[in-house]
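Just one protein chain is left out here, and the rest sit where they should.
Letters are used for the chains, namely A and B, taken in the order the chains are written, and counting of residues starts over at 1 for each.
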Amino acid sequence: MADYPTKLADLPKEERSVSSGHRLCTGCAAGTIARLVGKAVPDKPLMWVNATCCMEVATTIYPFAAWHVPWIHCAFENAAATASGVRSGLDMLMKKGRIPQRDIEVIAIGGDGGTYDIGIQAISGAIERGHDFVYICYDNEAYMNTGIQRSGATMHAAWTTTSPAGEAIPGKQEFKKPLLRIVAAHGLEYCATASCSYPLDFVRKVKRAVDVKGPAFVHIIQPCLRGWRFGTEMSFQVARLAVESRFFPLYEVYWGHKFVLNYPNPILTKVDVEDYLKLQGRLRHLFKPERKQEILDVIQAHVDKEWDKLLELAEFSERSATY
Amino acid sequence: MAKAKVLGMMGDFAVAEAAKLCNPDVIAAYPITPQTIIVERLAEFVADGELDCDYICVESEHSAMSACFGASAAGARVYTATASQGLALMIEIVYITASARFPVVMTIANRALSGPINIHCDHSDAMLARDSGWIQLFAEDCQEAYDSTIQAFRIAEDKQVSLPVINCLDGFVLSHSIEPVEILEPTEEETLDGFLPIRDPLYKLDVDAPIAQGLLALPEFYMEIKRGQQEAHLRSLDVIKEVIQDFGDRWGRYWPVVEPYQMDDAEVAVVTIGSSTGTGRAAVDELRAEGKKVGLVKLRCFRPFPVKDIQAALKNAGAVGVCDRAVSFGSTGPAYADTAGAMVGRSGPLIKNFIIGLGGKDITIDTFRAMYDNLYADLAKGEVEEPVEWIGIRGE
Partner (left out) sequence: MTIQDEYRKKGWKDLPPGGIVDRPATARDYKTGTWRAFRPIRNKDKKICQNPEACLVCWILCPDAAIIRVEPNELEIDLDYCKGCGVCALECPLKAIEMEQE
């Protein structure tokens, strides 16, 4: 088993993926996520396949490209399929001796729109086919690149421009799609959730995913300061509370059925989901002009139910881990 | 390289044989009638170890083209095939692949677009990709479909071109028709490499020399980039002609971008694309035997559109009808629009448009007779009354 960094000082000093000079919003954690992916794999050359998304647009405004690695963008919904082709091309050229044998890692990355919604077919296909690549979904819970429209990832009750918080309908009515369980159902060797506020955990997961021979998937929550309506300094604070409140627990799934919970520790006192929600302007209508207790209760109940489900899966995995 | 034995084979088989000969590194494809036999056959070659290629069974045509895009970016030789709705689904990436200047060879077994859903031949699918930036060649028969496939890799991967190529063969009429096809047989000493060297990419994803491809280009740069794409495409015509010449010099078959048939003294002529050309030649022979001076111009290379060759071929005719197996609704057939555009501002023939053979409607010698009669009538009047006419349909 590979060694994983245990402290931040273990990570490489140099930037290996995204460079300074990108034009993501001030304080956007997508920049951090891209940096961490590069730092997670210090010993392997990367090829970066980007879906259309904030990260793509903001890092490559011609002729400024903020990438130290070979970087390619094709379209919105097809990063996984494009990565399939890159992987296949590289492997065949190496097999035929036309390019040097290298342990190149292909990283595909997309936002929640490109992953949950328009891109899920291509992702499902690529995972089913078993290409050796890592797909990373950075989830900011809406179509932020086009200006905050609801996606399958948007949480219940959230305001977006296409799920406005009106008198008749107070924000998005549906619940967040259980993406990782959908991915895990493919039975791939490794998939995991992560948070930009837990950099070493994310780095370990990316490294673990890279070490898999075959497809692996990491789903990382990335609160969007513009879309969620909070200050430029708060991305990591919000993402931390997403985990601590059990709204976005961090866990891993091995071979599609062995669930391992990482954070938060179930023994710790439960943080109310309200502590997480009240930082976010997109949910202000739950608190002002008057408190909407019934909606808050629905959200808390949903979080509790999903958490219980996850604990059950993790406990079952532990009990049945006799093989 | 040895040529050749002659085998009876369907167009789809011939294309698969040719693609195999070209030794692609990656094939990413999704089945669709009437192309399916091509990718089934290639899957057999890979399964039997006759072709060393990564065959990606994608979950859609959209992903097929996306994977082709990615593999070509990595520097591989890439092949795919599709038709009709499959092309419609992948069209977004078809455009992007051309704009990235990634060579990919794609066969289209031409089939009508839905709806109504129809599996038979017309060119509406290929015309969907007309403006995509792909080079487009159309085959008249199975031999040409075979030869075109081999030529297409050389054209696509030529560094001056570095563009994807669509090879069209008419669905069922060619894809499922058995014809004698002379295939090339490489030997130990003589491989195909002399004609088709290993791909040397214009640029590629390389961990030792990172580039970025697929950036956001704003108004300050977008139009300059597109102008460069247009130039590469226009200039590819010279390379296409060189490749045709080289292929012909080696193996004796020349397939010109524009081929006049009995045009020297033709009073009236039609322009044809694809398999209907053969029927047209037979019609010309019959009418010539009856003393009528009719001719035909076969348009093999539709993109880039060979303006000068078309001008030269048509300049002496009295009246010309351009046959389109597709229509741009609310306007004319696409080949007519290009041909008429090529002739604008020159003294030349009357030009009109015939819409024929949509959705597999038969194109027979009588169809051509009707068109030639129609052209003679216009020629007699000295003007074109109806610029677009649908031929061979009930109630017209």
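Definition applied: a contact is a pair of C-beta atoms (placed from the backbone, for glycine too) under 8 Å apart; a residue touches a chain by one contact, two chains touch by 3 or more.
Only a predicted model underlies this, so the values are computations on that prediction, with no experimental measurement involved.
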Query raised in the report: Which of these touches the unseen chain: A:H68, A:R98, A:K177 or A:K270?
Result: A:H68
Report summary line: Per the whole complex, from A:P199, A:P215, A:P249 or A:P264 the residue touching the absent chain is A:P199
**Report entry** Among A:T146, A:T161, A:T232 or A:S320, the residue in touch with the chain that has been omitted
**Finding:** A:T232
Report summary line: Considering the complete complex, of B:A74, B:I135 or B:A212, the missing chain is touched by B:A212
**Report entry** Hidden partner interface residues of chain A, rising order
**Finding:** 7-9, 11, 13, 15, 18-24, 26-32, 35-36, 59-69, 196, 199, 231-237
**Report entry** Positions on chain B where the hidden chain makes contact
**Finding:** 99-102, 162, 202-203, 210-215, 217, 220-221, 223-225, 227-229, 231-232
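Everything that follows uses one rule, which is that only the chains that are shown with their structure count from here on.
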Query raised in the report: Hey, how far is the Cα centre of chain A from the one of chain B, in Å?
Result: 43
**Report entry** Residues on chain B engaged by chain A in the complex (per definition of touch)
**Finding:** 25-26, 28, 52-54, 56-60, 62-64, 66-76, 78, 92-93, 96, 198, 205-207, 210-218, 221, 225
Query raised in the report: Which part of chain A faces chain B closely enough to touch in the complex?
Result: 45-47, 49-50, 56-57, 60-63, 65, 67-75, 77-78, 80-93, 95-96, 98-99, 102, 104, 121-122, 124-126, 128-129
